[in-house]
Each structure stands twice: as C-alpha cells, then as structure tokens.
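Of the protein chains in this complex, all but one are displayed in their positions.
Note that the chains are named A, B and C in the order they appear, and that numbering of residues resets to 1 at the start of each chain.
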Amino acid sequence: MSEKLLEVKNLRTEFHTDKGKLVAVNDVSFYVGKEEIVGLVGESGSGKSVTSLSVLRLLPEQGNISAGEVLLEGKDLLKMNKKDIRNIRGGDIAMIFQDPMSSLNPVLRVGEQIMECTKLHLKYNNSQARKHAIDMIKRVGIPVPEDVMNRYPHQLSGGMSQRIMIAMAMSCNPKVLIADEPTTALDVTIQAQVMELMLELKEKNKIGILLITHDLGVVAEMCNRVMVMYCGRIVEMADVFSLFKNPLHPYTKGLIASVPKIGKNADVLPYIAGRVPDLSQMPKGCKFAPRCSEAMEKCYKEEPKLTNIDGNRQCRCHLIRERSEINE
Amino acid sequence: MKKLIALFIVIVMSVTFVACSNNTEEAGNKATDETATNTPVENEDVNMTIAVNAEIISLDPHDISDTLSGSATSTMYESLYDYKLDMSLEPVLATGYDVSEDGLEYTFYIREGVTFHDGTPLNAEAVKYNFDRVSNKEKNLKRRRNLLHVVSTEVIDEYTLLVKLDAPFAPMLNRIASIKIISPAALEKYGDKGIITNPVGTGPYVFEEWTPGDKMVVRTNENYWREGPKIDTLTFKPVTENGARIAMLQTGDADFIYPMPTEQVKAVEGDKNIEVIEGPSTIARFTFLNMSKEIFSDVRVRQAINYAIDKKAYAKVVKSGYAVPLTSHVPSTITYHVAQPEYEYNLEKAKKLMAEAGYPNGFKTHIWAPNDTENMKGMQFISQQLSKIGIEVEVVPMEEGTLSDSIYKAKTPEESTVNMWYVSWSAFDFDGATAKLFHSANIPPTAPNVSYYMNPKADELIEAGAIEVDPEKRAKIYAELQEIIWNDAPWIFLGSDVLLSAKRSTTEGIFVDPSGGIIATQAATSK
Amino acid sequence: MKQYVLKRLLNIIPIMIVVSIIIFMFIHLIPGDPARIIAGQKATLEEIEIMREQLGLNDPYIVQYKNFMLGILTGDWGNSLKTGLPVWEVIIPRMKPTLILAIFSIVWSVIAGISIGVISAINRGKLIDYIVMVGASSGISLPLFWLGLMLMQIFSVKLGWFPTTGIDSLSSYVLPSITLGAGITAMIARYTRSSMIEILKENYIRTSRAKGLSEFIVINKHALRNSLVDVITIVGLQFGFLLAGSVLVETVFAIPGLGRLLIDSILFRDYTVVQTVLLIFTFQFIIINLIVDVLYGVANPKIRYQ
C-alpha cells in the first residue's frame, strides 16, 4: 500500500432543493496514493461527480458538505478558509472535466487560460507563463503549440481541447489530479490517446489520479484500485484485478456483465433491470434492493454496512456479510 | 476595439468591486461630480432670459405670422408705427403721416438720423424697398396679406414716402404697423433666406445668435436712436413644458416667463422673488356654432346655448380665473368695442328657448378643438354645461393639422361636417377681428367663418366699416354690427383672456402687450 | 469580416429605399395641408394656393417622390417649410443635444446596468438580489415623462441641484439622462443578471474555479466577458427605445433635440424636416444595429462572418 496523498473520510454531501434536502453522497471514505490511479465507477446519478466536486469544495450553491474530512497530506481541506482552498485548487489538486469543449472559456484564447494558472499559483510573469504554457502544450502532444496558444476553444477539436485541459491541469505540478469522465465525450481513438497521456503523466510526475468514469473498460485499462458507487454510497471497493475477476456486490456483477465482450456471442446483452432511484425517492433498506435479483426480505428493511473482506476489499451487501460471517 | 472593450470591462469591474466591497455607497457620487463641472463661465455681461412656451419659427419679420416670432424680431426690428401697451398706435420710425381725402394716398414722414445695425441709414428708399419686398406676389411672404391694398410706393424725397392704395382701407395704419423695416443692404447681401439667420434692423438690440429650436440671443444696440435697454444681452428661450418654465423662474434661470400658466399661479404665490403680472388681451375665446346645420340654424337654440354657459365658471375652471367674459364679439381692448347686454347664466331661460325651438329634450352634437390640454379642458367644460339643457356634446380633440383639414376641406356649407369649434382669435383692429369670422365671403375654404354666418346686413356693415376713414362714422357702423352679431349668437361667447406673465422681482421693463407680444425695449435688472 | 461589413452596408441600400417610400407615404398620409398650416389661420386663399404650388404639393405623388429622392441624391434636401431655412441648418444644431443625451444615458445605464446585474446574479436569491431586481422592474415600469417631471420637481425645484431645463451646461444633462437611462439600466440589469446566472452554471466557470481563481476574477473576467456578448445585443436593441424615449425626455426637459424637432415638425406638417429626421433616425438605427452585430462578433469569437 502506497502513501496516502488524498484521503476522504466519511464524506456526506447534501443538496437543498425545492423537493427538500437530498443526500447525494453518504459516508464515503477512500484514499488516493502516490503514483496511483483510483477509479470511481457508477451510473449517472450515483454521486461520483458530486464526490469529486466535494473534494475541492466546488459544489454548486445548493450543495453542502455536512460531514466528513478531506485530507490532502493530512491537512483537512474542508476546514480551510476560502483563500487557502483556492491555493489548493489548480495548485496541489487539479481537476479536468467530462466535456472539454464546454469546460474552456469560449471567449478567451487558449494560451491565456493556461497562463492564468501559473501566473496565479507559481507567480510567473507574462513571458515565463507563456513559455511554460507552450512547454505544457508540447508535453501533451500538440504540435505547433505557439499557434494553438492563440486559438479560441471553438477552433480546437474535442481531443485537442481535452489535451489543453490536461495541460492546464498539469501546468502547476499538482500532486493529485481529479479527472471527471475525461474521455466520455471523445471518439474512441482519441480516448485511447488521452488515456495514454494520463498514464504517462502519472509515471513522470508521480501524481495520484482519481479517475471518475462509468466506463469499466477505461477502469480495467488504467486503474490500480476501483470503487463502485451506487446512490451516493460506495458499494464495493477492490483492486482492479480482484474486482473484474470476482465481483462481489450484485450491482458490480451486473455492471461487469453488461459490458460487451469481443468474441462472445452477444445476442442478448445482459443489463440491470430498473433504474437508479430518484434521490428524493430512496428505498428504505438497501438502495439496490429493488433492482437486485438476489434481494432478500432483509434487504428491503435494513441497509447493509460496508464490510471488510479479505483485508483489501470492501463490500456493502447483506449476502456478502452473511457469507463472510459463515466463513468465519 | 479590443482596447475599448477592455477599458469598458475595467470600468464595470471597478464598479462591481466597489459595490461588492463596500455596499453603503452605491449611487450619489455621480451627482456631486456633475455639479462640480457646472461652474458657470464667468461673464461680465448682464444677461436676461425670457422663457417662452413656443419656438421662434423665423427671424424674417416679413414672413412670420406667429406672435412669438413677432416678439423676437421686435427686439431687432421696428416699423413706421407701432402699438403702445393700450393698443393705440404711436410713430416709431416715422414721425407722422398724412392721408388724402379719398383715403387712397398715404404720405409717411420717415424719422431722420436712424441707422441700421450695419451702419446704413434709414430713409424713404429703404422703407420702399421693404414695402416692395412684402408686396411681391412671387415671394408670397406672410405679411403680404397686410399690404394687399397697396398698388405702389413712391419716394418723394430722402425722408418722405408715398403709398397708394387701390381702395380706401380704414385699418391701413394698423397694417403698416405690422411691416418691420429690414436693412436693404443686408437683404441684398444675405438674400431672402439668409436674412432669416442674419437679422439687421434698427431696433434696440443687435442680433447675436439663434439656434433654431433653441435660444435666441440679442445684444443691446449701443447706437440706438432713443433710450434703450439697460442690460447687455437678452435671451429668448423656448420651454414648452409649463412646469419647466416655472421651475426656471423659481431657480432664477429665467428672469421673465410668458405665458405664466394660469393653473400654476398658486404654486408661486408664496415666492417673494416672483411677481405675476396680469394684463388684458385682444384674445377672444369662443365656440363656432355651424349655422348651416339644422340644429344650430335656429337663433333660439344658439341663444339658449349662450344662456346655458356659466361664463364665470368658465373663467374659473378653464382659465383658473384669468379670463373676463366677452361682452361683444371683440374683446374690450379692441378700438370701437361696445359692450352688449350679457347672456346671463340662466338654465330656465335656456330650457325654455330650447323647447320653443323644438328641442325640449336637447340633441346630440360634437365639438372640435386641437388636442392640447388647455383646449381639451375648454371643450369638456362646454360639454359638461350643455348636458344640463339636454345637449349631449361629444368631445373630439384633433391634432391641429387634421382639424384644419377637416374644417377647410368642405367646399360648400352642405359639405361641412363641423358642428362646434372651440377656438380663439386675436387681432389688432376691429376689421381684423371681424371680417374673416363673419363675412359671408369668408366661409371655408376661403377663411374661418366656420359659423357659416351669412347675414347680408352684417356683410354690408363689415364692408362699410373697412373703407370708412372717419373714426366717428366708423364707430357707429361697428356699434350696429356688434349688436347684430351679438343677437344672432353665431358663437358661444365665452371670454377674453387675461394675459399672465411672471417675472423675478429684480426684472424691470419687460411687458406683454394685449396681443401677447413681448416688449423688452426698456429691459433692466437689479440682479 | 471586411466582406461581411461591406455586404451589410450594401444591404442598407434596399432597406433605405423601402424606408424612404414608407416615410414618403407616411408624410402624405397624415391629414393636414402644410400650406394652410404654414400660412396660418389668417392667410388668404391665394396665399395658400401660391404656397402649395411653390411647395410642389399640387404635383402627382410620383413626381413628388421623384423630386424628394432626386433632392436627397443630389444633396439638396430642401428647405424647412416652417422656417424657410435649409433643413440641415435646422437639423444639425439639434443633433448635438440628442447625441450627448443618448451617449450619457447609454454610458451610465450600461455601466450601472451591468454592475447591478452582476451584483444581483452573484447574490442570487438573497435580499439584495430581490431588492435590486424589483428596483430594476420598477425602472422599466415607470412612465418616462412622469419620472422626468418627478425628478425635476425634487432635484431642480426643491433642492436646486441641477438646472431645470435647457442645455447650457453638461449638468443640464444629468436629470434627462437619468430619466432616459432608467429604463435601459433596468433592462440591461435584468438581462445581465439572467445571462450571468446561466453563465455561472457553465462548465468553464467550474473550470476557472477549479484553477483556484478568486471569485472576483471568475466573475469579472470569465463570466462577464461571456455575458457581455449577450448584453451587447440588448444594448443595441435599446437604441430604439433611446430614440423614442428622447422624444419624451426632450419634451419634459425642453431640450432642443431631434426627437422634439420631429414631433414639432409632424404637428406643423414641416414635411422636409420630418422626412429628413425620420431618414436620419432609421439610418442611424440600422447603422447601430450593424455596429452591434460587428461588436458582437468581436466579443464573441465563435461568430464567423459569412
């Protein structure tokens, strides 16, 4: 087990909406180590994006972190004042987002947007920042960086935009990179390039990456460890090999089963019946129970706890708990 | 462009920054900044400002018909004879005149030693030049209508001018008084259009500047031939909004305002710095009753209507108390006016007359006037009053152009659609206040005899009065005429305005004559 | 871009031709005989007839329109029927006050409007937002002339801070431009607010926050720049309001501007002046729209001119 760079403990995030208070993230704990890519997987609405935004306290106005700690090398980000957290953002922890096209400011030149970072965090002057930005653009594999510097975002392709986003995120040498679905909006070939780039950066800069995605293929290819989220809770956590080889939670099983596999005859692609419940319409017991094929009576009444299994794995399911209890 | 945007953003940023960081002071600064720049330019000149309610249309004294342009040009131009405040005529650029016995030849003796502002002398030749310009049919100047009887002008000597008429015309001297004398040299120099903005006359003030639509500034004529104003410059400023005009007087931005809105007198009553001045007028306020229409063809109906109107209430409500009842068809300021027995406010009598005329339950009709608030007020008042004798009057305000179109497009009395027209008329002499309004030849589209009043006896008297040079005989003719018109009641006789002007208490020597003209020849101030 | 501007400029020609026809029709559709109005009530019939002939009012409409267009093209716009002066001599002195009034109003209302809108947007849902937005709605709901009269009564007559009327000093423009700008400020504030609220939800705002930028920079650099792109359009549209409003404000404050001239000239049937002022109004309106479109392009790099 590597050194814990970023550690999240018992995070609870709520939203105040006109339908009342909704708990989007509940009792989530995990860590990201050095030179490690941790995957956070789940369907849309499972709370994974909210988790990532909570780390940097970038939640929209209605959002509110009501409990927990977010520790960066031991310092609690949630207790920092506004100025200190701003120094962390883009400095020690950088973030890239799902849709690179809309994540760049359309009316500012690309160069300006990259330079802004280093000017702020590294106190570079204009020419230093410019040089550094060109350097960064080169490093993310874009030819003629000088030209790209002067372009507006709409003049870039999606892949280029995501590279620029990465260049921007990496320009202040962060310790942790949070990547929220970085490849979702991109073509498959571009996806591969961007992932390649991230792996490379991880190696070179020795950073920890929290990779948020719903794409298990991406997880399998890139992550060291994986957490599966459902309805704001972590339902399973394991290293990537164990997870794919032996998924424990019925939800994880379902997710893995629904990934099409080359070579297998996929006349009928298995899928998980039903839908993610609305946050305001949460079932009482296990949140997955209504969709679970193995659900028992108990599952509808009592929510299972996250249980340690085999030392390195965790799972939130009555079945597993029972089995492990039996095993003991 | 980029820089502009950047600058703009900086401004907005700083505003939001200030507003964010310090929310007590948001507005208010602007005002004080602006006043700081308002330090008036130091000027040695003593200036007086007269705020008026309309724009000066033109400064060519021969081509204007409105009173205000007349007042403005009167500061720079003079005529051979002019009106005194009591509407009698006094010689100005003439020293006297003779008229031949047949009334066809007028000899004018021009004042010696008067020079125009450009230094050229005033003489008979100059006056002839002006009369000829006005009489020129090609030029079609507005004052030409006053010289229609003139056939020729002859220079007898340097300071004597002979004017020949085609027919005797009693009010000739009044018409001569309307012709201001322009420097012939300036007319040659600037031309007919150029003279509008380059006035050169003999008057107490010399032209300084005029922005059409805005103020006109004149400067005291150092070489004026008689005692002139005791100030340096005089400004005429059009301020159409009544409240604004008064505000100017209250703040001292204006030294004199005309007209003083009658409604507002109470508002300035307590102000020690302001004096309101009342004066009689030549303005008659009345309503034409179209006698060619069945309903108004009966004299009893017309008289009934006159009995049904409370003239005192009219003065109070419509003119805020600043009007006197009309006692003839001409106001008492007009020479030869004779007061007639009053149509007293008597609803019983009115109802009885209506019943006799066959309208015991009244009838429906409508009244027209321009759509300004004052006219609308008058129309409403008449409508309210006539409703008491069963006459239902629909109030139809019309935009002035539309109104004149609606009245004059009728080629014959039958075609006319006007029923009642609430209007006013102002003239300098009896003929001017009568002929166009009552002579049968002057029904629309020729002239505004909108009552379609066609009484042969009246026609005869109007014509006789116009050529009768003997004042006594003329007075007799006009006395008879007034009685006839009054009894025929082709109008609702409402009232004659009391002219209101107001001045700062420091202001001296500015007057308003009964025709509404502003006289500032003796202007002085102690401010 | 040059091509685009050129194309738009060329486009103005047919529009102006149509506009000129409409204006010509408008003038001749208004009832009222200018000759009679100009001559006055006491005029003789002969005088009116001569004037009508001189003004060409007896010619067929086609001939009148031809003369009107020929005059415009050859630079002879005719003389004012009312004063006898060449129309431009009547109009040019009237342009300055209107222009100053318009510039003052637009500048203060753009600055105030955007600032208010931004403040309101970043305090969305709070009391200050509520007050500001009801205030802005009030700004739109006030009848201009009423506001003008009330301001004049309070600040000029009662407090004596500003001259009541006229254009003798720049301070004369304070109350008129506040009056004229009030509605525009409110419009801009509302528009800026809603545009800012939308923009603050955008991903790139989250990005700029994730970069660690201060809220001030996020708002004023990243959000405002984008919102300006939208606001420019609204400012452009306000020019119409400005021109119409200037008619009322010039009336209340006795400012000898173009708007007042237009109304007076319509009332007086001073055709030559009416048609020239209307042509100026529509022309400047079209030009301003063009400038706004070009500005929009400058501010918004996404727009490419085709």
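Note that in this section a contact is a pair of C-beta atoms (placed from the backbone, for glycine too) under 8 Å apart; a residue touches a chain by one contact, two chains touch by 3 or more.
Everything below uses one rule, namely that contacts and distances are computed from a predicted model.
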Per UniProt, the name of the complex member that is left out, chosen from "ABC transporter domain-containing protein", "Glutathione transport system permease protein GsiD", "Cytochrome oxidase subunit III" or "Oxaloacetate decarboxylase beta chain": "Glutathione transport system permease protein GsiD"
Contact with the hidden chain (one of B:L122, B:L141, B:I182 or B:I246): B:I246
Which of A:P106, A:G141, A:G158 or A:P277 contacts the chain that the document leaves out: A:P277
From C:V5, C:L57, C:I140 or C:I217, residue that would touch the chain that is not displayed: C:I140
For subunit C, the residues touching the chain missing from this view: 15, 18-19, 22, 26, 29-31, 130, 133-134, 137-138, 140-146, 149-150, 153, 157, 201, 239-245, 247-248, 251, 262-263, 266, 278, 281-282, 285-286
Residues of subunit B (touch criterion as defined above) contacting the omitted chain: 241-243, 246, 261, 263-268, 310, 313, 316-317, 371-374, 376-377, 379-381, 383-384, 395-399, 402
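Basically, only the chains that are shown with their structure count from here on.
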Minimum number of chain-to-chain contact steps, subunit A to subunit B: 2
Innermost chain, taking as reference the mean of every protein Cα atom displayed: C
Centroid spacing, where centroids are CA-atom means, of subunit A and subunit B in whole angstrom: 86
Subunit B and subunit C, separation of their C-alpha mean positions in angstrom: 35
Sequence positions of subunit A contacting 2 or more other chains: none
Multi-partner residues of subunit C (at least 2 other chains): 225, 299
Contact set on subunit A toward subunit C in their complex: 53, 56, 58, 60-61, 86-91, 94-95, 97-99, 102-108, 116-117, 120-121, 152, 154, 165, 168
Subunit C residues within the subunit A interface of the complex: 124-125, 201-204, 206-214, 221-222, 225-226, 229, 299-302
Subunit B residues within the subunit C interface of the complex: 1-2, 5, 8-9, 11-13, 15-17, 19-20, 23, 30-31, 34-35, 37-38, 40, 55, 57-58, 60, 63, 65-66, 137, 140, 142, 144-145, 148, 192-193, 196-197, 211-215, 237-241, 243-245, 247-248, 250-251, 253, 399-402, 404-406, 408, 425, 432, 436, 445-448
